[in-house]
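One protein chain is absent from this view; the other protein chains keep their places.
Labels A, B and C are assigned to the chains in the order they are written; within every chain, residues are numbered from 1.
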Amino acid sequence: MIIVMEQNATQQQMDRVTKYIEDHGMKSYIHKGDLLNVIAVIGNEITINPENIAALDGVSTVKKIQEPYKLVSRTTHPEDTVITFPNGVKIGGLEKPVLMVGPCSVEKDFDGLIKIAKAAKEMGCQFLRGGAFKPRTSPYDFQGLEEKGLEYLAAAREETGLLVVSEVMDTMDISLLCKYVDVLQVGARNMQNFKLLKALGRINKPVMIKRGGAATIKEFMLAAEYVLYNGNPNVILCERGIKGFDSQFSRNVLDIAAVPIIRKISHLPIIVDPSHATGKRYLIEPMGKAALIAGAHGLMYEIHYDPDNALCDGAQSLNLDQFRQVTKSLNKLIGRIDYDNKNNVK
Amino acid sequence: MIIVMEQNATQQQMDRVTKYIEDHGMKSYIHKGDLLNVIAVIGNEITINPENIAALDGVSTVKKIQEPYKLVSRTTHPEDTVITFPNGVKIGGLEKPVLMVGPCSVEKDFDGLIKIAKAAKEMGCQFLRGGAFKPRTSPYDFQGLEEKGLEYLAAAREETGLLVVSEVMDTMDISLLCKYVDVLQVGARNMQNFKLLKALGRINKPVMIKRGGAATIKEFMLAAEYVLYNGNPNVILCERGIKGFDSQFSRNVLDIAAVPIIRKISHLPIIVDPSHATGKRYLIEPMGKAALIAGAHGLMYEIHYDPDNALCDGAQSLNLDQFRQVTKSLNKLIGRIDYDNKNNVK
Amino acid sequence: MIIVMEQNATQQQMDRVTKYIEDHGMKSYIHKGDLLNVIAVIGNEITINPENIAALDGVSTVKKIQEPYKLVSRTTHPEDTVITFPNGVKIGGLEKPVLMVGPCSVEKDFDGLIKIAKAAKEMGCQFLRGGAFKPRTSPYDFQGLEEKGLEYLAAAREETGLLVVSEVMDTMDISLLCKYVDVLQVGARNMQNFKLLKALGRINKPVMIKRGGAATIKEFMLAAEYVLYNGNPNVILCERGIKGFDSQFSRNVLDIAAVPIIRKISHLPIIVDPSHATGKRYLIEPMGKAALIAGAHGLMYEIHYDPDNALCDGAQSLNLDQFRQVTKSLNKLIGRIDYDNKNNVK
Partner (left out) sequence: MIIVMEQNATQQQMDRVTKYIEDHGMKSYIHKGDLLNVIAVIGNEITINPENIAALDGVSTVKKIQEPYKLVSRTTHPEDTVITFPNGVKIGGLEKPVLMVGPCSVEKDFDGLIKIAKAAKEMGCQFLRGGAFKPRTSPYDFQGLEEKGLEYLAAAREETGLLVVSEVMDTMDISLLCKYVDVLQVGARNMQNFKLLKALGRINKPVMIKRGGAATIKEFMLAAEYVLYNGNPNVILCERGIKGFDSQFSRNVLDIAAVPIIRKISHLPIIVDPSHATGKRYLIEPMGKAALIAGAHGLMYEIHYDPDNALCDGAQSLNLDQFRQVTKSLNKLIGRIDYDNKNNVK
């Protein structure tokens, strides 16, 4: 940490700052300059709040040097995290991107789910997604089939061999989810539900965290840090659009730059969800391709055998014909990208 | 709901839309115009997703007429909700605003908390706030004293007669909180933790919901709707700043207009937290006054007997001297406002 | 400027940085620490771009110490700027706030304008505002009466003694505006029209700059710096709402905290425009009061003798009856505030 004192700071004020630092178990080195005095702080600054120091009299600015996250950072863990599932599917690093598809929520029509799952398998997707517990903005919207939905997903896995992803909304449901799914998803609105993140740090299944709509990349990293810090190293990150000032044409702003940024600062896999990001069916293909070529480790998008009658997010779901066509085009691109060579096309 | 068809929409497409509406238990009336065809939908539109209709072929735009929330709306409940506590304190409607003060988190030093509580009582505040469970962005920050913190708060109430507010972060902790506190607070980051909101709908203590940093007013209203819909009518809303593009001088943007807006559209009490909104001690007074004169039913702000050594948010806390001075000035303003007369000064 | 080198930076990289600094006419002092090396830069850093240094190899972070603006800063100019007009009206510092009112645009009906001006005078307002050159988002909207509008404004001044404010959109129109108006307004969309700002620095009439909808406070300060730097010290700042993610109830987010912040960091007067900020008639009064009690040096709001038929912004304009009622209430508040004493109520 670097503390810059105000030009007219007194010796007494300097002493107050250095005492504060020492009281918190760190060492300080004062650099007296002609123009200003700088205090360098040595020690594990991760546990000190720079705002408290900034509030001391005579302090001009405080600058943390260390990143506030450690376990998710590439600095302390240079090799990519590659998560390998029991059936051999891998996600992360230089592995070929994965495709996670399925309906927004699992609905009563089990045959419909099987139809979706079979189409997904046939097109080479690796994961079936579907919500059993649904976080809905309004209490009047469909809230999910709960355990029945999880049973359906597990049955679809049985039938197709696809891995299954579903959202967990509450610490009380974690053990239930673990019984049925391969990846537990944390929704964007729960990205800073720290009790949930802590509890997910104690399970041994991979966790996928969606970026909150107003979360900075640092906050996103720190959410993942909670899971790793509590013992679970298998975290997948998912960019799904951030809140912007213009929702006329796209519900959120898909922040594709988050992909190369996160690949640079972290070793964790990062995937992209163009369906929730845009809310528009026709944007899934171009934005999915953009995410892949920018380095995403996978895509998650919504499909439904009858989007017009979907209980949730029909407008952003592809029907099965559209799904086949879009996925064919995505697969073609995946086949062209040279993953060993900076995502260049071959 | 009003559905506007595209100019060149076919009869078949119109039929598809009206069938969809009838399948969902509502009636439709077609208005054929020279230029365009409009379909008016009659029925309880609260349960239908306009996006699904917008995705049908031939549909140009869909406009909901009913508000998506019902129980929190002034339309269906014109009289103000005034919450009365066992000790006679009231919040809402035309009642004089309340002051909620205290440290960001309850710390080990019990005497310090008592010092704060006594100062609060002495200055005429009605509520003592303090976090026992702390939602912290980083897992390395202080996470709260948990039950011990709640015991401290209850003891401070015993000593001073102040009502006690503290945050609940997880459904599993609700019954514990209910044992100790007078108001259960939902933090901004949990504003869309719908499991938590539902569970809080089933208790009989008031709930205070803080607006999420990227929550629209509609989303804020719907979060409260969850609590009311599940049976608990006693909800206090709290504006605490929204995420902006400039955090150099103020952490968030305090959206004071939310106060007169919410007083217009809802009957629920709305208070303002200038400490978290700005993150700056010197902004508490001017922004607190601005909120009061704009119609806030109360303020919540942070005080600490030793802010420099606070474990949390010291930079935005007033020390006790500053607290007395600021609160004197706020009380003077409260005394001048004519609450029966549009918040004009007397 | 403080330059923090990466932990593993080489001596060669350090030398490259110090050479760069010296090439730009400044001195550097290296502080070698156990953990990291810090380079302090002494000299007029206002002309160096920290991003260029940050891009040098081995550099971790760069922190400017000096503010990027000088002339508008309270650091270099501690006393408040108070602008005095020929008729004795003053704005800024501890002076009583001023009220600027009028229609969005000056329209053909000259008698209407006079009606507005007389009502304004009668209610104690000091300024008449009205657009002659209108920046309209769409080319199909009314673009203003141009010189004819300016003549009308000058005639209304003749009749009432009010000072006149109108917007300048182009360097070519400056001399024309100077002929007719007392304050030249720079619109929010032109806040970073630097050619215009430079040219306005060379006139001897006060300039009022509206904050851009996405301008940070630093960018706002730098826009004013352009005018002062080019020779004109009489700048009035105007907060008029920033772009947010929710425009359902208020067009923009009125950033009232900008008022106490700017009063702290700058000596220039700062006023608030609640009409453009919210776009809603009923929000003018509460937000106007909030701005005044937070320290605004004045308010600007829109009135019209027939808002339903206004050519521009009718929805946010008060009619004359509403205007009288709102202004009575604002004047009452102004009468209660003790401007010599931190804006406390008497």
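In this section, a contact is a pair of C-beta atoms (placed from the backbone, for glycine too) under 8 Å apart; a residue touches a chain by one contact, two chains touch by 3 or more.
It should be emphasised that the depicted structure is a prediction, and the values quoted were computed from it without experimental measurement.
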item	value
Which residue of A:V82, A:I114, A:C178 or A:V253 touches the chain not shown here	A:V253
Absent-chain contact - pick from C:V106, C:M169 or C:I217	C:M169
Residues of chain A in contact with the chain not shown	214, 216-218, 242, 244-246, 248-250, 253-257, 259-261, 264-265, 277-278, 282-283, 285-287, 289-291, 293-295, 329, 332-333, 336, 342-345
Touching residues (missing chain, whole complex) on chain C	20, 23, 46-47, 49, 51-52, 54-56, 68-69, 133, 135-141, 143, 169-173, 189-190, 192-196, 198, 212-214, 219, 222, 225-226, 229-230, 243, 279, 281, 307-310, 312-316
Touching residues (missing chain, whole complex) on chain B	2, 4, 29, 31, 33-36, 38, 40, 42, 60-61, 63, 65, 243-245
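One rule holds for everything that comes next: only the chains that are shown with their structure count from here on.
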item	value
Chain centre separation in whole Å, for chain C relative to chain A (CA means)	39
Centre-of-Cα separation between chain C and chain B, whole angstrom	31
Of all residues in chain B, the ones touching two or more other chains	214
